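Please find one structure pasted underneath; my questions will follow.
Only one protein chain is missing from this complex, and each of the others stays in its spot.
And now, chain A:
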């Protein structure tokens, strides 16, 4: 029904067809960075232009921060192309990582990726594997400490109303002795 330009697209928003200006058809659209609306085709065509562009920018920013951190130690600078190349490299490597992680989890008949999968990912270099294993143990310890703290806090809160009664009982015992 409706405009042929929007055929096959699942409609979610009311929008104007670019060719005919009809308002009766609902179709997905999104705002580009410059404020103009553009049609986006939904489907199995992979990530849309927008999510990956924003993510790439975020990666670029983080890589830039890390470069600055390293560069400040030795008073050297990294060219913009180098930073861009490293961030592009990182972005693409994430694809390999993601696919591998998904395969590992599926192999273990899980749908949630956990730390064991990440450790398997780091298997290629011994020092890397050692570092990641240490980090994961630190994390596990940190988590158990947090849980212990929470448990203790809950116990303390539960015991508060009982304390005066206990103190009174203790006093009674002392006086009888």
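Just a few scattered comments:
The rule is short, and it goes like this: contacts are C-beta pairs under 8 Å (C-beta built on N, C-alpha and C of every residue); 3 or more make two chains touch, one makes a residue touch a chain; residues count from 1.
In the analysis below, contacts and distances are computed from a predicted model.
The protein name that UniProt records for the chain not on display, among "Centromere protein X", "Acyl-coenzyme A oxidase", "Probable electron transfer flavoprotein subunit beta" or "Erythropoietin receptor", is "Centromere protein X".
For chain A, the residues touching the chain absent from view are 47, 51-52, 55, 58-59, 62-63, 65-70, 74-79, 81-82, 85-86, 89-91, 93-95, 97-99, 101-102, 105-106, 111-115, 117-119, 121-122, 124-125, 128, 131-132, 135-136, 138-140, 142-143.
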